[in-house]
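Only one protein chain is missing from this complex, and each of the others stays in its spot.
Letters A and B mark the chains in the order given here, with residues in each chain numbered from 1 onward.
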Amino acid sequence: MILSLNKDTIHVLKEQDVVFLKNRVKETAVKIKMGLVNQTRLLTACSELVRNMMRYADGGVCIVEVVSSGRNNGVRLTFSDRGPGIPDIAAAMRDGFSTGKSLGLGLPGTKRLVNEFDIKSKVGEGTVVTILKWANG
Amino acid sequence: MSLKTHQLLKNKKKNILELWMKNQLADEGLREDLISNDELRSQSEELITALVGNLSSENFTNFDADEWSPVIEILGGIAITRARQGFSPRETGNFVFSLKEAILEVLQQEITNDPTVLFQESLKVNRIMDSLSVVTFETFIKGREEVILRQTDEITEISTPVIRVWDGILALPIIGTLDSARTQIVMENLLQEIVETGSSIAILDISGVPAVDSLVAQHLIKTVSATRLMGAECIISGIRPEIAQTVVHLGIDLSNIITKATLASALAYSFKVMRLEVKKIGTISKF
Partner (left out) sequence: MDKIPILRMGAFLLVTIQVDLYDRLALNLEADLVQMVNKTNAKGVLIDISAVSIVDSFMGRIIGNIASMSKILDAETVVVGMQPAVAITLIELGLPLKGVHTSLDMEKGMNLLKSMIDETEEDADEDQTADDFIAE
């Protein structure tokens, strides 16, 4: 059972918002005593997803949550946008696949950095990506 | 039904306590070495006071009622302490079971005229006491788990020492099975130590690792790659012949990694890279 303890909604539309979001995620991770390496993984994952959101959907909303399950605490981030959506999620999750000019590591790489990863997308409606990183794990 | 069992239990609290204490003290498994009789008595009294004090006709059959939480709290506290003190599950369980027996015995003494009522009330008491036993076991196991977790933390901490074998050369002997969590700690410790000592070579000795499967190999490759990204080199030593066999049979590619059979040859290789030479001095002077 995963309980949500604290919820924060941040609108990301400009580059300054990205800096603000990253700071907030970092603060949250420090607050639940997440180790440095896991903090770095979480922030890198956040950085990848927020870039996708800015590049393909001109921004969106990120929900920062502190979650708890038993004796373990974690940070859950939910990125939702109203962009064009992803037609083939399976392809987007493969290493080296990109419709833009990037390396195509964003989504599969992000998945490797976090404990839980979920992506839902509808063409023409938008994309929602949820990631969860436990403080120790 | 005119008889109120909860009322009866309240009135007979003293009797139940005496019976319960008698049961506990008569038990062969009594642990006088772990808990004194006085302490046992005060624990028992605290629990029974909370139990009968919170009983009412409404919650008597409904274990989810809020009134039960103080009882559960006290019982949980006792179970956790017992887990830490090293009581066995049987001894902890008997604490509650002997209370059940005492209550049933009192009921039997009081309800003498109607066997049906006696049976019904006993059934209710049984249900309540079973729920309490479940709580006891849950918290007892939780207490034991905490002990195990603390020990696991301690073991991982002491089992990954990073040794400075030479100026600029670190060695990390790994003993025991490598799983994801452990490799994570090994990797973090090693990389941190590389930064702190400014060492350009790290030797990962796996002679104490019983088996290398593809997952372990993956972890080793990851550690080597991360070391290189930081600007140092990582050598894997202590590869036993049977490990070399399994690695090749599993089709794991270690060709990008510098591997040596023994820690000694890894050290010799490191000296060569650092342009150092170990020489035998011509004569040994005796003093």
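Just so it is clear, a residue touches a chain if its C-beta (ideal position, glycine included) is under 8 Å from a C-beta of that chain, and two chains touch if they have at least 3 such contacts.
From a predicted model like this one, the values you see are computed outputs, not experimental measurements.
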With touch as defined up top, name the shown chains that contact the chain not shown.
A, B
Sort through B:Ile78, B:Leu191 or B:Ala266 and give me the one touching the missing partner chain.
B:Leu191
Which is it among A:Lys7, A:Arg71 or A:Arg112 that touches the chain not included here?
A:Arg112
Quickly run down the residues of chain A that touch the omitted chain.
15, 18-19, 22, 36-37, 39-41, 43-44, 47-48, 51, 95, 102-103, 105-106, 108-110, 112-113
Touching residues on chain B - with respect to the absent chain
187-188, 191-192, 194-195, 198-200, 222, 225-233, 256, 273-274
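Convention: only the chains that are shown with their structure count from here on.
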How many Å are there between the centre of chain A and the centre of chain B, using C-alpha atoms for each centre?
33
